[in-house]
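Excluded from the complex is one protein chain; the other protein chains are retained at their positions.
For clarity, chains are labelled A and B in written order, and residue numbers in each chain start from 1.
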Amino acid sequence: MNLMSSQPTGDSRSVASDDYGNGAIGETIFSLAAEIFPICRSITGDGVRQTLNILRRHIDLDVHEVPSGTQVFDWTIPLEWNIRDAYIKAPSGERVVDFKTSSLHVLNYSQPVHVQMPLSQLKEHIYTLPQQPHAVPYRTAYGGDRWGFCMAHNQFAQLEDGIYEAVIDSSLTKGNLTYGEVFHRGATDHEVLLSTHICHPSLANDNCSGLALLTALVKCITRRKTRYSYRFLFGPGTLGAISWLARNSSSVRNIKHGLVLSCVGDGGGPTYKKSRIGDAFIDRAFIHVLKHASSNPNIIDFFPYGYDERQFCSPGFNLPVGLFQRSQFGTFPQYHCSDDNLDFIKPEHLATSFQMITSVLDVIEGDRYYARTNPFCEPQLGRRGLYSSVGGTKDVADRNMAMLWVLNLSDGEHSLLDIAERAGVPFSVIADLASELVVNDLLTERDIVTSA
Amino acid sequence: MNLMSSQPTGDSRSVASDDYGNGAIGETIFSLAAEIFPICRSITGDGVRQTLNILRRHIDLDVHEVPSGTQVFDWTIPLEWNIRDAYIKAPSGERVVDFKTSSLHVLNYSQPVHVQMPLSQLKEHIYTLPQQPHAVPYRTAYGGDRWGFCMAHNQFAQLEDGIYEAVIDSSLTKGNLTYGEVFHRGATDHEVLLSTHICHPSLANDNCSGLALLTALVKCITRRKTRYSYRFLFGPGTLGAISWLARNSSSVRNIKHGLVLSCVGDGGGPTYKKSRIGDAFIDRAFIHVLKHASSNPNIIDFFPYGYDERQFCSPGFNLPVGLFQRSQFGTFPQYHCSDDNLDFIKPEHLATSFQMITSVLDVIEGDRYYARTNPFCEPQLGRRGLYSSVGGTKDVADRNMAMLWVLNLSDGEHSLLDIAERAGVPFSVIADLASELVVNDLLTERDIVTSA
Partner (left out) sequence: MNLMSSQPTGDSRSVASDDYGNGAIGETIFSLAAEIFPICRSITGDGVRQTLNILRRHIDLDVHEVPSGTQVFDWTIPLEWNIRDAYIKAPSGERVVDFKTSSLHVLNYSQPVHVQMPLSQLKEHIYTLPQQPHAVPYRTAYGGDRWGFCMAHNQFAQLEDGIYEAVIDSSLTKGNLTYGEVFHRGATDHEVLLSTHICHPSLANDNCSGLALLTALVKCITRRKTRYSYRFLFGPGTLGAISWLARNSSSVRNIKHGLVLSCVGDGGGPTYKKSRIGDAFIDRAFIHVLKHASSNPNIIDFFPYGYDERQFCSPGFNLPVGLFQRSQFGTFPQYHCSDDNLDFIKPEHLATSFQMITSVLDVIEGDRYYARTNPFCEPQLGRRGLYSSVGGTKDVADRNMAMLWVLNLSDGEHSLLDIAERAGVPFSVIADLASELVVNDLLTERDIVTSA
């Protein structure tokens, strides 16, 4: 975090630059994403546990289990799904589809099956993407009342008639829904919620990228003293968030800012979808950061479809929770198919996403109200060495102007973010100048809880 | 009306589709407009009565007479004007202008005259449209202190010199101003006011179209049980509205929504001019309906010129009354001349106008506030058969998204129109989905009078 006046360590660098050299954070996140990529995850089952166990090597994660049959609001935790193997064997004896080569090949949550049938009949259980014939689609049957396979349309089209053997060695049994949680206590009970989904199998951007990036964030935040408390969730989509909300109703009211993140490894966007509230502090902070980080950020209004912001922003909660992605879900051809692989995500994009999010957290942590010690007329900056009268470079002029903005708007009613927005200057610049003006006795902090 | 939950008949179809087959409503309105077209109407006189008598064959209409000399606010009801014949006879004996061929030929409210004079002198009493030389203009002299004729400029230019005979067999005598009124009692005293002007002679769009369409509306509304009470006015422009307002001051406060309509039979627009309030419910409802009914509706802010919205929106009343037209008055070449004839209006345009207005009435009647029975997280739609997970057609996806909007915004603070506006979905779709969700115990109606 940037503004760490409350930190005994006196560390004033931001998360991004603090813990990693330039570029290193991207490689770190990418490696972790690559490590968890092959695992077959679903909304329940050992794939989730296996993934959480890998993340636990890096962070101190609590794993929660919610038993099948548990009622969570309007929903019931389903039977746990596990899978060991799945394949289609051609008349020639060749495995033409093999779960071991990609977890996408099985219809997620398929019921078990072991049959022999003619190709014509088997085809009713095979899903392809005729318009992206080289790619294997990602499909689900969460009801657990179907079975099926996914494969490339090109390969599918070349299958020869005959009797095929189809095996799905899965189980649907009483078990649990599993999610991971990290809580970091800050100076206040006010919480920042950061959440990402863990239920997708071998899709790199959606959402190995989000799981790995959030892990890196946990690592950074938890080693620091922060103003806010932080809660990190790694749960299956929909049911994970609903389970957490059902089991933590007393914590919900502490959430002052929240973010769902996913698909953070490609080079598109950046995309920010506002909270249902629409002008919550998280919305303003994210828009501010993205406007300075990108020439053309994709800022979209809330709509009730997407990721777990659907639950956090349901009318009974109406939490200030936005969604951050690079390319927006559903808008890129790699979405929900085997093209969303490790070639699609890049360390540099992961690093940029990480920096964008930490910049927003810097705003949340650092926003304050200040007032001029003497609010009448401008102070004489020259005699304090604060005003660069010589120089004349663009940078110096910009810095001088930013300082004049801070002095003009520090009336106890404009926060640093207000000033940054009005001046069109990055929050970090405004915050640094305010600190300098405090040191020079020109500003004093006002005791207002700003962004909560 | 669409949402007739309060109706014992259980009829849930809208007015437009209910009472007429596809297209039939347009023919019905057109026929009536054609029937009243030839009549010479003015702000007073037997032409108005004759027109009201024709309308009475279809609807139960109260005819009110306001005596000449009556003071209505700042105005005085003038002498009643009636006309039996008018012509100009050329030196050859031929009638070159004849009132019997078109009521436009006489300057409306002309004083009587019977003179012989040379053409050069007569020309001062003849009005033409040099820039539309084939058309006869519509002109008035409501002061009753002039006489004159209107004719096509082409014909006018060919008149030969000589002594002409000019006859206007009119009278200006103590009598009455006449207007028609229908009141339909609904479940509440809150009123919807619908008003159109009856003072124009043989102009088809302006306003035989409005008179005929309002008659069809009366027919539909009065045979139904409605939430609102409805008041329909067929009165001469300006003085009709002023007379009604002067004589019904106690009813005025019941008017919650109002509409002036005219020129509803051509293919232009649709045009909606907002009430003086600017964001009244009628304004929002009309804009919503027209945005879905037309790719480029003409939405204009209130300005203090036009039809009787001038009176309803005067500062002492400031009623939520807008104006609906197809082409905006004064913007089309047929306006106020003989080109505004029965060829200019079409059954299909009348039908479309009728449907637009009834769609707005559906919004007014049907707007409600709902709240989720359990507002926490999304409900599980799948097990209720409410969410089409298969299908994948655009229609299914749109319907699913609309349902998610209803569920997300039904917090007791967003009405159905609020939701429809936010979701960008027609009100009728939102209202139908809300009904379905009520049946499924996911929503309950909140007891808030919404649009009043």
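Some points to look at:
Convention: contacts are C-beta pairs under 8 Å (C-beta built on N, C-alpha and C of every residue); 3 or more make two chains touch, one makes a residue touch a chain.
Source: prediction; values computed, not measured.
Looking at A:Leu203, A:Leu409 or A:Ile430, the residue that reaches the missing chain in the full complex is A:Leu409.
By the touch rule set out above, chain A reaches the unshown chain at residues 371-372, 374-380, 382, 401, 404-405, 407-411. For chain B, the residues touching the absent chain in the complete assembly are 72-75, 143, 238, 241-242, 245-246, 276, 303-305, 310-311, 313-318.
The rule is simple: only the chains that are shown with their structure count from here on.
Distance from the chain A centre to the chain B centre is 54 Å, each centre being the mean of its Cα atoms.
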